[in-house]
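Of the protein chains in this complex, all but one are displayed in their positions.
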Amino acid sequence: MTQHARPVLMTEMTWPDYAEALKGDPVVFLPTGTLEQHGPHLPMGVDHMLPLAICADVARAVGGVVAAPVCYGYKSLPRSGGGPFFPGSVGLDGGTLSATVRDVIRELVRHGIRRVCVIDGHFENRWFLNEGIDLAMRDAAGRDLHVMCLQHWDFLTPDTLAQVFPGEYPGIELEHAAVLETSLMLHFHPDLVREDLIPDNAPADAPPYDFWPARRAWVPEEGSLTTARGASREKGALMAAQYRRDISAAVRREFGLDA
Amino acid sequence: MTQHARPVLMTEMTWPDYAEALKGDPVVFLPTGTLEQHGPHLPMGVDHMLPLAICADVARAVGGVVAAPVCYGYKSLPRSGGGPFFPGSVGLDGGTLSATVRDVIRELVRHGIRRVCVIDGHFENRWFLNEGIDLAMRDAAGRDLHVMCLQHWDFLTPDTLAQVFPGEYPGIELEHAAVLETSLMLHFHPDLVREDLIPDNAPADAPPYDFWPARRAWVPEEGSLTTARGASREKGALMAAQYRRDISAAVRREFGLDA
Amino acid sequence: MTQHARPVLMTEMTWPDYAEALKGDPVVFLPTGTLEQHGPHLPMGVDHMLPLAICADVARAVGGVVAAPVCYGYKSLPRSGGGPFFPGSVGLDGGTLSATVRDVIRELVRHGIRRVCVIDGHFENRWFLNEGIDLAMRDAAGRDLHVMCLQHWDFLTPDTLAQVFPGEYPGIELEHAAVLETSLMLHFHPDLVREDLIPDNAPADAPPYDFWPARRAWVPEEGSLTTARGASREKGALMAAQYRRDISAAVRREFGLDA
Amino acid sequence: MTQHARPVLMTEMTWPDYAEALKGDPVVFLPTGTLEQHGPHLPMGVDHMLPLAICADVARAVGGVVAAPVCYGYKSLPRSGGGPFFPGSVGLDGGTLSATVRDVIRELVRHGIRRVCVIDGHFENRWFLNEGIDLAMRDAAGRDLHVMCLQHWDFLTPDTLAQVFPGEYPGIELEHAAVLETSLMLHFHPDLVREDLIPDNAPADAPPYDFWPARRAWVPEEGSLTTARGASREKGALMAAQYRRDISAAVRREFGLDA
Amino acid sequence: MTQHARPVLMTEMTWPDYAEALKGDPVVFLPTGTLEQHGPHLPMGVDHMLPLAICADVARAVGGVVAAPVCYGYKSLPRSGGGPFFPGSVGLDGGTLSATVRDVIRELVRHGIRRVCVIDGHFENRWFLNEGIDLAMRDAAGRDLHVMCLQHWDFLTPDTLAQVFPGEYPGIELEHAAVLETSLMLHFHPDLVREDLIPDNAPADAPPYDFWPARRAWVPEEGSLTTARGASREKGALMAAQYRRDISAAVRREFGLDA
Partner (left out) sequence: MTQHARPVLMTEMTWPDYAEALKGDPVVFLPTGTLEQHGPHLPMGVDHMLPLAICADVARAVGGVVAAPVCYGYKSLPRSGGGPFFPGSVGLDGGTLSATVRDVIRELVRHGIRRVCVIDGHFENRWFLNEGIDLAMRDAAGRDLHVMCLQHWDFLTPDTLAQVFPGEYPGIELEHAAVLETSLMLHFHPDLVREDLIPDNAPADAPPYDFWPARRAWVPEEGSLTTARGASREKGALMAAQYRRDISAAVRREFGLDA
């Protein structure tokens, strides 16, 4: 498909490429995530690698471009990412992440961009992304700016979940380094998955509150919050295809693009 | 060389890989740069792609690891990067960049890291990196933390410069999207250089001060601040080899590593 | 029960009362919420009134004290609170809320408090509370400080939910100004509920992402995100009793109090 | 008087109540104060309880509404509030208080409010309230916004003071937890005053400067900065009546309301 | 007196001079003020010039040194400085002033200074200086640091005031660009006073609250808040002598210096 030949990553585009793209009034996709432990079998960049790949897929489908990824995100909590117990997890202060998103959007607006879609891959980022976007909207008061923000797993349909989890879906908070992320990585970056090390641990058993200092006992030793057994490249391909279809459709609908 | 087989990028390492690396009390290399126009022939990610590549080279040489890149940096000024006249250049507020560096170092210290080397590829970043490091040192008061910060071109020796610039070296401020960066990109990412579009413009002619709003007339139309003719993959390889040798030597010396 | 006679609200205690309470090494409960529309039938203070009442209940049960409420919270989003479409909803910037929590905890620590439990009643607050607590923990490095943070509805058990929702539980995001909050208000502040105005609207139908500027069509006209029919004082009493029992138990367990 | 039946507290109003009130272009009163020791006989919430009561009185008189109180304020200093020597006094950083006021006013402006009156009850708050208001004015540049800010005791007339202090008026800085506040609390919240514990201490004897770390010797043991003997419910009623009359008059005059 | 020959201004000292002074464990005096209108007869630097002169006097008397002045301060309000109606008045945001004081004290502590005395000449600065000092104390937790902060006029004794104001003392808020400041300038900087332009306006008549946007009618046309007639060099000398004596005594007493 010729669309795939068009450059979509701003990091790889020259400025005349981007100037050319601007003529089409494109949506800019901003991939956000973090650097964080993802069990014994997944690389620590999963949370920004997946959004980057999904952004590229959707940008190709709708004629958009992809900004450079924001590789660092908010602090991991035990209930959703394993917390501070694993070396390698790096957490920004919330204000730092919000400021980054605010600044990047302000600059895109300066280029003439009117539509931004943030695609995030790190559960704990959501509210600091929201805040950065809200502040950018305030900065852009009176200008024509529309911003959409999503975490990719929220697009999974009951139908997809039924195929990925023939048993029960453990819920997204436990899906850290588990079947969803492992399958998607097997699809997008198979060479970075250590399939022989995929863990089969019991699910994390965290109570309905957070606690500081973090409780080690709430988090499985492996770092994955529930078993990743059952992950497969096919499931990853299935999810990626559904993302491409449904996120593209939402982007077209919300930003008023021609189908 | 077997060293190259060892994973050095934290984004690609699992947490047990990193935990294993921590036993060696490694230097962590933090690549910083920005997303910014680099003339008609270079991709906009040059300023973080080169530091990432140099970090990986040096980390392999000295047994270190490389943190995820900080892909966004401080605002481009006309005198050193072309300023706001080119779509695609994205500039964070200074405080946002400093906070990012401060936060990342604080987290590395939490992992047990005692030595960090920031390698930067965007001229305008320097003082906000310095500030982020200084604040991180303050946060880490009483702990054993050492940080080095460099911009790669400052390591070029008179000997190298003589080989790269058989004529006169225009000075680093003009070397934006010019011979140095183009050669290094031809070495590290040849597929991302449009050799047919390498410009041969006259050097920028900026006065000894900055001015707001920025003056368009100070910046060549192409975005490269002086000609990139004369760039070659061989020169890039020469510089990269000298970097690897000399930055590694400096790192070993300053951090007290065994040669 | 004599416990109820003991003053537990710091706003109503004299400093010698509090000094006396300090001898018991008490847990301090910090109620947080916001000022926000809650449909045509509930007052706009629901989100801090309920936590204040729950805090008082639990503090009496475990021998703690209750700090003054934080009456303003983070911005309402359409998906969880109706967004900016209703006059009266007041949203702080995220950093303001985090700073408030950080500062209050720092002062409590100065008094000698070692255990703080934040009980929140506004869905959108969670991550900015987390951040404020994390920063307070950093400030208190080296001191003996433990902090727990919860949103009250996360304590509802399947058993309680089955009694409150004989049909299907719509999920907490839709439970804004709906059966849960209305029932709890009927229990704690019956005089502030306009029972004749309890709405019976269809549930909000929001997609799996956020959008700026907010979409009016995502939010029911009434402001309640789903029907509040079915709310009753008895259900409120049931939930309040379960909160008192289970939050008290969690507090005792996590803070190591004698039962 | 039927005016008293109209709801004036936003915390107790529904959003349609507030929407109805907005049609009258009302003044919004924002009560600010803190949580702070007030001697052995007064509750620690005095500084926000009194402004809340005064706001309600004046709002009823002029047809305004009262926002939720800001219950935490700036740090107590020995010369004006006893300083850090009493458990229970909680002080925000100045920037946190200013940000809260700025944010709340910004949101009120979003609702369509054009007139805000901050009534404060904590001496140390004044300049951080000023700053918050000034920043809100800046945010609202070009909009029709007027803000008034007062500390209630500044409205006391010589005539009232002569009646309250048959002897010499000690000056407002010493009137912490003394005759003024005690009388007003006896009027507004008699059940929260421990009349049997009203202290009769000598006045604080502080020099004309501040000092850090704070000097214990500058502050009476009781926490009240001078005797509260002489306080009475009648004096409180007298002051409250004068406040209602004179603050209402000032509000009408400055905001151009019909009398 | 030989003490006067010793250099006391850090701006005029070399670092070895200062290193020598450090051996005596000196008090560092930090002059703060602003740039602000001071009527038709006084220069706009009065508020930092007077503290600088007073600091030098006291530093000579007690063997201290004087840091460089902070020449910009907080915003002028109509009630105390004439507000925004006069060109030339420059007001920092409160956080900027607090940060400056915090940073300067932190650096002095790094030099080994244990005692700092801030002498201020701008009424509106007080609380932002307090906040800067409080934050510096927090930064210096565990170190031996003592800080004193004063506004010079607070040291005027009833006896001095009786001599300076044979009639009634108008109170310090009105003493902007009036008898006190004019007399002190006639003493310290007679060449900068336009004696022929000393105004004799009626006092400002401001109500007991602040208002935004500022009310022009509250401020006399001249900018001085009450008459400056009656100012004289002799009165300035009298006040300066009392300052030197009493501030020196307070400094010796509070910092435990030998008399």
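General remarks:
Order as written gives the chain letters A, B, C, D and E; numbering starts at 1 within each chain.
Quick note on the criterion: contacts are C-beta pairs under 8 Å (C-beta built on N, C-alpha and C of every residue); 3 or more make two chains touch, one makes a residue touch a chain.
Note that the structure is a prediction, hence the values are computed from the model and not measured.
Partners of the chain left out, restricted to shown chains and counted across the full complex, are B, E. Of the listed residues E:T96, E:Q163 or E:S232, the one in contact with the hidden chain in the full complex is E:T96.
Across E:V8, E:L108 or E:M137, the single residue that touches the chain missing here is E:L108. Here the missing chain is touched by one residue of E:Q37, E:N201 or E:T227, and it is E:Q37.
Of the candidate positions B:P7, B:G63 or B:G94, contact with the unshown chain belongs to B:G94.
In the full complex, subunit B contacts the hidden chain through residues 74-75, 77, 93-95, 98, 124, 126-128, 130-131, 133-135, 137, 145-150, 154-155, 207-213, 250, 254. Considering the complete assembly, subunit E touches the hidden chain via residues 9-16, 18-19, 22, 35, 37-45, 48-49, 67-72, 84, 86-93, 95-96, 99-100, 103-104, 107-108, 110-112, 192, 194, 197, 223.
The rule we apply is simple: only the chains that are shown with their structure count from here on.
Two chain pairs, D-E and C-D, are compared here, and C-D has more C-beta pairs in contact (counted per touch definition above). Look at the contact of subunit A with subunit B and you find the same residues on each copy: over half of the numbers used there are shared. The innermost chain, defined by the distance from its C-alpha mean to the mean of all protein C-alpha atoms, is C. Farthest from subunit B in terms of Cα centroid separation is D. The distance from the centre of subunit C to the centre of subunit D, with each centre set as the mean of the Cα atoms, comes to 26 Å. For the pair subunit A and subunit E, the distance between C-alpha centroids works out to 55 Å.
Residues of subunit B in contact with at least two other chains: none.
Judged by the touch criterion defined above, the protein chains link up one after another in an open path, with no loop closing it. Per the contact rule defined earlier, chains pair up in contact as A-B, A-C, C-D, D-E.
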